[in-house]
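All protein chains but one are shown in place.
== chain A ==
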Amino acid sequence: MHKRVIFNNRLLPYLLLLPQMMITLVFFFWPAFEAIRQSVLLQDAFGLRSEFVGFENFAHILNDPNYLTAMGVTIVFSATVTLLAMVPALLLAVLADSGIRGASLYKTLLIWPYAVAPAVAAVLWLFMAHPSIGIIGKALNAAGIAWNYQINGGQALTLVILASAWKQISYNFLFFLAGLQSIPKSVIEAAKIDGARPVRRFFTIILPLLSPTTFFLLVVNLVYAFFDTFGVIDALTKGGPGTSTVTLIYRVYIDGNHNLNLGSSSAQSVILMVIVIALTVIQFRFIEKKVHY
């Protein structure tokens, strides 16, 4: 018997799509539209007075040297977080997949950090890295290395990168592991028979066959680094010292939620939206061509 994949009813497919469409409209399109609307307004915190100012919010933010610094920080931050979240995850996935003893225990343990909320993750890192109460921070200072991320911009950035990347490793590990398990064993065995050594097998067979997973994770990780990391930054450094850990999304959060400057905050999120749309388009246009499905 042949199974039909086409619906008889014309209404049903739309009905089935409706919940997803509603969610997208309410939680994505509506806020995005609100952001665009607010970005051309100047408003007091209470919404009592509102004035149309055109692109003034954009002009102001793009002329702010601190905004340009934040852009630089974001590039360094996102690139490093993505790299540090993906490479160790791949390594761990390969090891966990290699049939070592107690692999399932390792797998479970490696997935744990994903369940940790960003703020809690940040507090864990704080207790390790704090110069006077943190275990690692204290040890570094005792070893003669002047470690104080509260006043050293480079150290602060390193810390938020490590904390943000650590949180994402589990997620990447999970996908890499699934990707590895879907690679047909016969291909690898054939390579073994041909005498390819593990390292060569990894680079010529496993990595190319993993590329759809890698590509997907690249997009997801960049979006994570861009949008989901302000909790970690807020709990660890609050953007300091100076503005050395202020990323674009953190600035959106601070200007909107603390400074109640909704016009500027909205203008920044519109800019961020444009950047991420552009990044995603570039990734799908150029990188995807190199992906083997």
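As a working rule, a contact is a pair of C-beta atoms (placed from the backbone, for glycine too) under 8 Å apart; a residue touches a chain by one contact, two chains touch by 3 or more; residues count from 1.
Assume contacts and distances are computed from a predicted model.
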Handout entry: Listed names "Anti-sigma regulatory factor", "CbbX protein", "sn-glycerol-3-phosphate-binding periplasmic protein UgpB" or "Carbohydrate ABC transporter membrane protein 1, CUT1 family", with the criterion being the UniProt name of the chain not displayed
Key = "sn-glycerol-3-phosphate-binding periplasmic protein UgpB"
Completion exercise
Which of A:Arg49, A:Arg101, A:Arg197 or A:Lys290 touches the missing chain? It is A:Arg49
Exercise for the section: May I ask you to list the residues on chain A that touch the chain which is not drawn? Expected result: 42-49, 66, 132-133, 148, 150-153, 238-243, 254, 257-261
